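Removed: one protein chain of the complex. Kept in place: all other protein chains.
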Amino acid sequence: MKTTEAAVQKAYETVRKSAPSGEVATYIPELARINPDLLAISVIDLQGNQCSYGDAETQFTLQSVSKAFSLALVLQENAAAVFDTVGFEPTGNPFFSMLPMESEHGKPRNPFVNSGAIAVSSMIPGGNAKSSYANFLGFLEQICEEKPVMDVDTHRSESETGYRNRAMANFLKQYGWIEDVDTAVETYFMQCSTLTNVRQLARMGLFLANRGIDPLTQKRIVDEESCRAIVTLMTTCGTYDYAGRVAIEIGLPCKSGVSGGILAIVPGKMSIAAFAPRLGTHGNSEAGMELLKLISEELSLSLFQ
Amino acid sequence: MKTTEAAVQKAYETVRKSAPSGEVATYIPELARINPDLLAISVIDLQGNQCSYGDAETQFTLQSVSKAFSLALVLQENAAAVFDTVGFEPTGNPFFSMLPMESEHGKPRNPFVNSGAIAVSSMIPGGNAKSSYANFLGFLEQICEEKPVMDVDTHRSESETGYRNRAMANFLKQYGWIEDVDTAVETYFMQCSTLTNVRQLARMGLFLANRGIDPLTQKRIVDEESCRAIVTLMTTCGTYDYAGRVAIEIGLPCKSGVSGGILAIVPGKMSIAAFAPRLGTHGNSEAGMELLKLISEELSLSLFQ
Amino acid sequence: MKTTEAAVQKAYETVRKSAPSGEVATYIPELARINPDLLAISVIDLQGNQCSYGDAETQFTLQSVSKAFSLALVLQENAAAVFDTVGFEPTGNPFFSMLPMESEHGKPRNPFVNSGAIAVSSMIPGGNAKSSYANFLGFLEQICEEKPVMDVDTHRSESETGYRNRAMANFLKQYGWIEDVDTAVETYFMQCSTLTNVRQLARMGLFLANRGIDPLTQKRIVDEESCRAIVTLMTTCGTYDYAGRVAIEIGLPCKSGVSGGILAIVPGKMSIAAFAPRLGTHGNSEAGMELLKLISEELSLSLFQ
Partner (left out) sequence: MKTTEAAVQKAYETVRKSAPSGEVATYIPELARINPDLLAISVIDLQGNQCSYGDAETQFTLQSVSKAFSLALVLQENAAAVFDTVGFEPTGNPFFSMLPMESEHGKPRNPFVNSGAIAVSSMIPGGNAKSSYANFLGFLEQICEEKPVMDVDTHRSESETGYRNRAMANFLKQYGWIEDVDTAVETYFMQCSTLTNVRQLARMGLFLANRGIDPLTQKRIVDEESCRAIVTLMTTCGTYDYAGRVAIEIGLPCKSGVSGGILAIVPGKMSIAAFAPRLGTHGNSEAGMELLKLISEELSLSLFQ
């Protein structure tokens, strides 16, 4: 862990000193209020050794990072059904795009584009948004041994302005991919509004680095095959139309969110969470990606070498 | 190597016995003439241990597998220029699609869609198709220590019927991505028509499993960064709109061709070549993919676990 | 009128005798219940002479034919605002397509694609769906001197199943083209569910054949320029991706609906309404189009000769 800690600290200090670039997301009013210069990183290995730098206890909402966990939850419940509803091919399109849907009878291309994530949320057991979200929170508690909560203001903000997501949900319903529009989008908005911090987020991802078993509790969270599917999809589709570049430059499975959080998995080794609110043009945290790049290079973590 | 050899043999025998599925490619008349039930696999590790099963000396043309090598060649020459011309994002579209090009000023999405590969071929030094192809063959000789040759009939067949590729080349020229239409497509058609077999093809890929250095000759073929880019792109874009499924089921960087050949890389470990002419709906060898899946599972080779 | 009457009767008898083709629309359960072999035609000239054949008093819902009238209503109110919100170019796409919207910031291509029609409905004065629809009915009463009513079952059917239209409305809201999603779609669903018959429908269209003035009441309904815009748009976009063929074969401005109704305008001469529930592959009444074709040929009505 010493080498890792040194590499993480060095990366943190390098990024801390560099001029900030990118812009905070504003499409949800609530997101725009954050201090744009927050910066945090946390790494935890399979033995439970963890090191964190920067604003590691500062909370932010999961946003699209939540998609990795809702996918894990539903794969655990009924893996077979999931990939009947969402595909697993990259799109080459931005996360908000509706274009690929029509030609394929509205079937989402993968579980990480918004339409796919809404379809996944609709499969969380519960029957209504409140119960489904309670199950989602229960799942998170299981994987991080803490009780996350929802940010009420962000949720209201998402719910009031999420017309594109409502459009997608109606479209999914039109083609029969989801049962109920309101349940699906409300569950999705709530899961996106869940608060976390990098320390907790890195912990949440640990089972994904260990073939589906939480190495600290020894509990199986998802079966091996599902774990591999999630990690693979994080690599090919986890960072939108930037996934190709991320794969080359960082070489790790990542899932990013517009609040500036990123979860990265190093299979067999560790789980990494980064946070910095300024986003690049493709919707990923600029400083967060830079941190991951430096750490991956220093520790030679890329899967592709 | 013993464990590997046993796994490869077992996979070969399993696939050999199973009912063949898929159809031989017919879009080039020459391809349609092959015995559809050929089957071959070869694995070589970084120490040079190699085992082969089935029709391991039977020749087939490289087709799109050649794209991995032409990319290596031009990255070796001028890596900076290459990614100014071709991107590195997956497309989610079939290999023959021209759709993504117009909205992006004709810039190919990645070096493995046909338009990108034609642009890459146009960057092979030589000045005309004959010289450029001679350089391509020279590069292959360097990486496999044998002298491959071109199949004249396949080349004539490609050249006479490749209107879609000529269309793309004209389109690339329109936007200034290539210098000369005829040089680009002729070089491309010739490289696709190069004959190989699985034993030789596995050998050709070995430098990609060893960070750009041929482990047997100790010659550096491409720099580490270029090697990582090629291996990454094989993972995200090497099997067309099937790449997402291949990543989940096999978990290895692969480059396939319509003649039924596939090259798979296991970074730090080995290079694998498979061959079987029947293709699935996405244009990849059915039995070849099945072989890779069985071997990857048996030896736990997926990068994503 | 005698020549006209003879031509209309002859066309009716020809079509009556021919084998029916096409299928009744089923996407709204309510539409599927109709007798598929109903057939009706009515023609009214600027002097008020009217002749009708077949099931001329049988009621059907306006569906997309209503788009011509909602457009007239809002152009009368604020013509300038309308074409800031909806364009006037043909799309070459089916009526249900959402594809053109994203690349143009969600702006509907024209007022006759569904997204455009929903945007138009949102501009009907009223402030809520009930009042807006009352104004729509008031407008219809003004142009046909009768009081049309809504079919409650069709409206409920549309409202319960119209996910695609709700998707579009959410998308329009996302881009700021409409004020309120529910008001827009509800108004739209209600106007589509308005009952009419061919006698009444032909009467409704008469002002469009007379430069915006109802020739029987001498009331100006819309200004000349707006009238010309509506009639032009009926020609270029009134029959979806079949408009090019309709223009060649019939040569008249037409607006069709999935219930099987069609309104055709002969500028300076007459208004024609046809009705037959079986639709062709492009969503237009097969027998209705055939009637219009025969009448247009017999009376040499095409604008393009």
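Quick notes on this one:
Order as written gives the chain letters A, B and C; numbering starts at 1 within each chain.
In this text, a contact is a pair of C-beta atoms (placed from the backbone, for glycine too) under 8 Å apart; a residue touches a chain by one contact, two chains touch by 3 or more.
Quick caveat: nothing in here was measured; it's all calculated off a predicted structure.
For the omitted chain, the shown partners it touches in the full complex are B, C. Considering the full assembly, C:Q305 is the residue among C:T3, C:N35 or C:Q305 that touches the omitted chain.
Remark: the omitted chain is touched by one listed residue; of C:E77, C:D180 or C:D241 this is C:D241.
Across C:E145, C:E160 or C:E224, the single residue that touches the chain missing here is C:E224.
If you put the missing chain back, the residues of chain B touching it would be 97-99, 102, 163-164, 166-171, 173-174, 181. Touching residues on chain C toward the chain that is not drawn are 87-93, 100, 109-110, 211, 224, 227-229, 231-233, 235-237, 241-245, 247-248, 251, 253, 267-268, 302-305.
We take it that only the chains that are shown with their structure count from here on.
The most distant chain from chain A, with centres taken as the mean of CA atoms, is C.
Inter-chain centre distance (chain B to chain C, centres taken as mean C-alpha positions): 55 Å. Averaging C-alpha coordinates per chain places the centre of chain A 33 Å away from that of chain B.
Chain A has no residue in contact with two or more other chains.
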